[in-house]
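Excluded from the complex is one protein chain; the other protein chains are retained at their positions.
Naming follows writing order (A and B), and every chain is counted from residue 1.
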Amino acid sequence: MSTTKTYEPSISRTEGRPLAGGEREYMIDVRTQDMEVNMGPQHPATHGVMRVLVRADGELITGAQPHLGYLHRCAEKIGESVEWLQYLPYTDRYDYLAAMNNNLGYSMAVEKLMGIEIPRRAMMLRTLCAELNRIGSHLIAIGTYGLDIGAFTPFLYMFREREWMMALFEKICGARLTYSYIRIGGVFNDAPPGWLSEVEAFCDTFEVKWREYYDLLIQNHIFVKRTADIGVITREMALDFGLTGPMLRGSAIDWDLRRDTPYELYDEICKDKAFEIPLASGEKGTLGDCWDRAWVRAMEMMESIKIVRWCLDKIEPGPVIGDIPKTLRIPPGEAYVGIENPRGELGHYVVSDGGKIAVRCRVRGPSFVNLAVLEELMPGALLADTIAIIGSTDIVVGETDR
Amino acid sequence: MLTFDPAIGFSSAVLAVQSAESGLKDGFGTNAIQDFLVGVKPEYVPAWAVPLTAIGIAIGIVLAIVSVLAMFSTWLERKVSGHIQCRFGPMRVGWHGWLQPLADGVKLLLKEDMIPLGADRTLYVIAPALVLASLLGAMAAFPLTETFYFANFGLGIFMILALTSTTTIGVVMAGWSSNSKWSLYGAMREAAQVVAYEIPLGISLLVPIMVAGSFNLIEVSQGQGGGYGILNWNIWPWVNPFMLPAFVLFFVAILAETKRAPFDLPEAESELVAGFMTEYSGIRWSFFFMEEYAAMFLYCVVGSFFFFGGFESPVTSLAESVGGTNSLLHQLGAASTIVLKGFAGVFLMMWLRWTLPRVRIDQVMTMGYKYLTPLALVCVLGAGLWEAFIAPHLWWRS
Partner (left out) sequence: MNFQGIYDRIRSIQAPGVTGMDEPREPNPQDKKDKGRSGDPYVLVDPQRLPEFLECLRDDPSLKFELMADLTATDPSKEDGYLWINVQLLSLVRKHRLAVKCLLPKENAVMPSSVSVHRGAQWAERECSEMYGITFEGHPDPRNILLPEDWIGHPLRKDYEFPEEYHGISCK
């Protein structure tokens, strides 16, 4: 269990910046020798193969150091070796819980270089699928968070709804997890007949079930006690670490790429005021604690339902993909596109020299960036809190390691 | 009736020992086996072998009961959790999977028995046996009916509490000897938690003990007789209004004692992998499992005896009125009553486990020491005052 490697402390706190996380004082008057514990790579709460080297004084954590790379699959290197269209299935693999969003981000980056227009129906289907996938991803995020805290049952309830969502995706693209549905220039296929009404039925049911989950898990007294005041990320800290997505909104920073740098159809949706950005208020404890982040995710699911309903309302027949050649030759240039993934800003930085293969295919995974804050949050927490903190960052190890 | 005599502790202890002796004489548990053995004993077998064999047979029966209880409880747990989570649970082996525990048992027996390289082998091997043995000892004090029991101690509840807390030593041994930090965490949590919750558990049980004036399970049950088998249960507020809060405290404490959610910190599968059981496999691991389920059942039975009438229920009183006291019908009614009450408690514990998240260790400690213990003391004080000044004037209590 123990490693011979000496523990190197993480970066010292910068002067003049407020401290956050691990600020609670415990009545601990017995100090013992510190113990190093490896949390992972095989540990039920690290959401995959991640290792956190934890230095603990009994139950109190005095230091933590994440070790990544166990799931490193060279996604960026592969991006420099395969053709533009061939890379699309690899995008499914890094954040496998939100594969639609990954497809969308990569396609948009390539389309930005190509400078092409997307058919309107394709954009509708893209938005719809991305939002449905966001719901599925947040269901996992909250469900597994409950599991980390010890509530097993809500996890399986949420899987029930996610199963339905995956069945919908299976109908539209034939895959349940790695979709490759959103293609460069549009989407792979039009929705099969009757699919849109099935999505509507899903929305109707989900709204009822959502209330159940909210009461059963998010407002559960023990859940609140376990997550409130834990892992507090202040506003300054969130900006300093470059956090995005629910981690940022959990610290009440009003920022959502869908509204603030609109892409696809989101400016229309925003003009119709079809959805809101839920912002945490520190209702159960300190602003920016774990509960706030879980709450933001829960509320975002309902907002996604609103966007899905807007799309169902406005969708019209039409072509779903432009005339895209099998072998793409992308004009030289470089483009960065950031979209709002369920976990934060998913950035794709692509560089082309005019050839069939990318020169650079950088993926800015939100999990990777969000995880960096762990070293800062852990010291001062209890062993059980570390699980709550890791769970609240909602990482997908496929994405941190790529 | 309880009086505030300083000698009460001593005198009740003496009384308890006396009643224990009479129980041993009258009961037909061990003695029935012994009588049977005397009847069939060949000439060349020495006389002292008879009680020893009788004890061996009794241990065998207790072991069988515990195994069957544990097996049925695992099946029940899987079915309850399945239905709570919108699924079926085991369905393949037998009708609704009722043979599943047997299949699991075979699997566990055939599994490789692993001992980690750096483990303290002696302690590692002894620990699960100690855990199960102490629980088996405690099970011996569980009377199935008023006349069918293995050991009818006057201080029955003391023996149960003492022996069940011995399991903690086994758990700490298991965690320490495994040479795994997660196991050690589990063991330390278990030790801290059990020590913290033994206190409210014992104190909250003092309330029904005071009302019944006895530590003996059968006597406590007999004290709640009458009233159609239901109206004189200790839990009712007209018997003693402090009984209900005492029961709530007792129930929370037994949840912590048996390491059940929301107090399953020693195992805490998402934090400590499996706590003190992390390194165990096969049949040794199943010993911990059996202990957990048997302890759940035993504590729930204790709760039924002290708060919910024990053998007394409308069924029992009906059987008594039909067949007469100590008839087979009455015995069956009493036995099924206590088993059903026990499993009702077990079901409640399972229901809680599959509904609630887990609390944190500092919250467990805070709750045990800061809230449950003082509240239990308040209950004891209130119940004592009620018994001394109000209960004598109540016509239904006389």
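To be clear about the criterion, contacts are C-beta pairs under 8 Å (C-beta built on N, C-alpha and C of every residue); 3 or more make two chains touch, one makes a residue touch a chain.
These numbers come from a predicted model, not from an experiment.
Displayed chains that the missing chain touches over the full complex: A (touch as defined at the top). Looking at A:34, A:83, A:198 or A:334, the residue that reaches the missing chain in the full complex is A:334. Interface note: of A:34, A:57, A:80 or A:207, the residue touching the hidden chain in the full complex is A:80.
The omitted chain makes contact with just one of the residues A:35, A:82, A:196 or A:351: A:351. Against the chain not shown here, chain A presents residues 8, 10-12, 14, 68-69, 72, 74, 76-77, 80, 112-115, 239-244, 253-255, 260-261, 330-336, 338, 345, 347, 349, 351-354, 359-360, 362, 364, 368-369, 371-372, 401-402.
Methods note: only the chains that are shown with their structure count from here on.
Averaging C-alpha coordinates per chain places the centre of chain A 47 Å away from that of chain B. Contact residues of chain B toward chain A in the complex are 81, 84-87, 180-182, 185, 188, 261-262, 264-265, 268-271, 273, 354-363.
Taken together, the chain A residues at the contact with chain B in this complex read 1-2, 26, 35, 37, 43-45, 58-59, 146-153, 156-157, 160, 216-217, 220, 222-223, 225-226, 382-385, 387.
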